[in-house]
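Every protein chain but one is kept in place in this view of the complex.
Presenting subunit A:
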Amino acid sequence: MPIDILMPALSPTMEEGTLSKWLKQEGDKVTSGDVIAEIETDKATMEVEAVDEGVIGKLLVAAGTENVKVNTKIAVLLVEGESADALSAEKPAQPEVPKADADTPAAASDAAGGKARQSADEPSAVADSKVPAQPKIDLAADPDIPEGTEMVMTTVREALRDAMAEEMRRDENVFVMGEEVAEYQGAYKITQGLLQEFGARRVVDTPITEHGFAGVGVGAAMAGLKPIVEFMTFNFAMQAIDQIINSAAKTLYMSGGQMGAPIVFRGPNGAAARVGAQHSQDFSAWYSQIPGLKVVMPYTAADAKGLLKAAIRDPNPVVFLENEILYGQSFEVPKLDDFVLPIGKARIHKTGKDVTIVSFGIGMTYAVKAIAELEKEGIDVELIDLRTIRPMDLPTVIESVKKTGRLVTVEEGYPQNSVGTEIATRVMQQAFDYLDAPVLTIAGKDVPMPYAANLEKLALPNVGEVVQAVKTVCYK
């Protein structure tokens, strides 16, 4: 069979070009790698090389022809023993137009607009019915805490430290690295005592080189270790965000499942107090957008402990967002040998019937105070602590909204594209009929964090705003 030589594409976006010159004529012998023609687009000129060996049987498109569509047959190559006679009837062929059965994005757009090729980043105009549905994950519920288990008042700080220590005792591959984590005992004292118990091999002080050590952590994780990378604060993880997203989050997918990065990136996130714009930012919404990451943001000490242990065991990269202001707060933590909580499950902090509040992390502090006030006014709030931002436990939220018909979200981060707006969108899409009022989202103000005490207060959400929002959705 003679071999068809087609008009090649020079780039993923090229649709057509000019066949400027033939460098081989009919009857010429070619071997693979020989340049046979030059083609040109508005962007570039490129040589077309032969791939196969043979004799040029026929040139189907004359030199100088413009607007030759990609994939047009431009020449025929005869292989050994074939004669040119058989080709006399060949005509320049048009590229085969794929049938409009929407099995590729390009084909879908053919049907819509007749374009021959389309860059991968142009969205297709027709919904693609063959994209499979995102698989649903069934998660275990929180473990039962046996009757009579002692509850110990523990600070979030201690809970996080205990979680790391327990996992380090359990698994030799777990180690901690970061700035001031070892000798200084942690800039916020979260790694207190770890150097003393586990030694400098497993509790590693790094230079101030976030991008570098985040990459080192991901590399170590790819090699099978289980790093806990502490960022002194998540503001400084912006130096390292490329390694978190491009390396940690994507490797499993890019390697076709061969290798991933079982790593925890943890540290305080969000506003502390009076530390100004560059040190006060909530990254929950940022990381929650990234497929390939899990994003956890606990409020209570028990959740901090159980979820950090889960994060360390998780075979995936987990971004674990803590909060400096919560570090010193105490909560009851069950005294169990191995208290692990499921990542991806929300927790109903308080049941109620009138309205649902969804919050997470430090946002819960506003919500908890608000529901106490609202109770006095006879409004019975169901408060859900999301705990994990990604994967998001929407079913729990929707179950609650089905009951209450009203929803308010509370967080400290910026308002645009916030976690709250994501929840509002999904609830609108999946539980529209159950809503009795528009979802309201309480967030930080749309400004960099100011330093002045009065402005800082205004920039953060406050309990009054939450109370007001709840009343508004209750039409009170």
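Observations on the structure shown:
Methods note: a residue touches a chain if its C-beta (ideal position, glycine included) is under 8 Å from a C-beta of that chain, and two chains touch if they have at least 3 such contacts; residues count from 1.
Just so we're on the same page, contacts and distances are computed from a predicted model.
With the options "Molybdopterin oxidoreductase family protein", "NitT/TauT family transport system permease protein", "ABC transporter domain-containing protein" or "Pyruvate dehydrogenase E1 component subunit alpha" in hand, the undepicted chain maps to the protein name "Pyruvate dehydrogenase E1 component subunit alpha" (source: UniProt). Across A:42, A:85, A:144 or A:183, the residue that sits in touch with the chain not pictured is A:183. When the full complex is taken into account, the listed residue touching the unshown chain is A:207, out of A:148, A:207 or A:224.
Contact with the chain that does not appear here is found for just one residue of A:279, A:313, A:369 or A:403, A:279. By the touch definition given at the top, subunit A reaches the unshown chain through residues 179-180, 183-184, 187, 205, 207-212, 235-236, 238-239, 272-279, 445-448, 450-455, 458-459.
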